[in-house]
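This is the structure I have questions about; it appears just below.
The complex appears here without one of its protein chains, the remainder shown in place.
On to chain A.
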Amino acid sequence: MLSVTEHKDINFSSDLVKQFDDIVTRYPEGKQKAGLLPILHLVQAEYGWVSPEAMDKVAAYLNIQPIEVYEVATFYTMFFLRPQGKFVLEVCRTGPCCLVGAEKIMTHIEKSLGVKEGEVTSDGKFSWRGVECLAACGMAPVLQIGPEYTFYEKLTEQSVDQLIEDLKNKI
């Protein structure tokens, strides 16, 4: 389901559009649709999620149908279709990480933040979710935080508490 949250009057900044322009030069003439994923990443980095309005604008930019953007945005797990906390803690929940305590880390995060998976804290700062293997199983348990996907390895309950504390103090 696409989000019903409205995101009116969205206008891509000229700086953002310049980045789009750079991306589409990577593909042969007429194949600019290939820029869709990189462009959606840029949009999400800018707004924190990809709204239906933003997707429509991307479709217009790439000269493709809006449905071509929706079907892609809904297929890939990295794109948020509704607003999230400012920091989204994405914890790996796949087998190898679970062998060394990922489930305990997720329970701890749920308790520390006081919200369930997918929900946002009341101050709007945090949300969290389980994600699949992040190709870092030797450093397990691990979590990442977008939009630059900073990586935190060998998590313990203490290191998670410290991380949340540090993020609280960020603007």
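In this section, contacts are C-beta pairs under 8 Å (C-beta built on N, C-alpha and C of every residue); 3 or more make two chains touch, one makes a residue touch a chain; residues count from 1.
Quick note on the criterion: contacts and distances are computed from a predicted model.
K.L.:
The hidden chain: which UniProt name fits, "Imidazole glycerol phosphate synthase subunit HisH", "Electron transfer flavoprotein subunit beta", "NADH-quinone oxidoreductase subunit F" or "3-isopropylmalate dehydratase large subunit"?
P.N.:
"NADH-quinone oxidoreductase subunit F"
K.L.:
Looking at the whole complex, which of A:Val17, A:Leu37, A:Leu81 or A:Val115 touches the chain that is not displayed?
P.N.:
Within the whole complex, the residue contacting the unshown chain is A:Leu37.
K.L.:
Tell me which stretches of chain A touch the chain missing from the display.
P.N.:
26, 28, 31, 33-38, 40-41, 62, 68, 71-72, 75-79, 93-96, 98-100, 131-140, 144, 146-151
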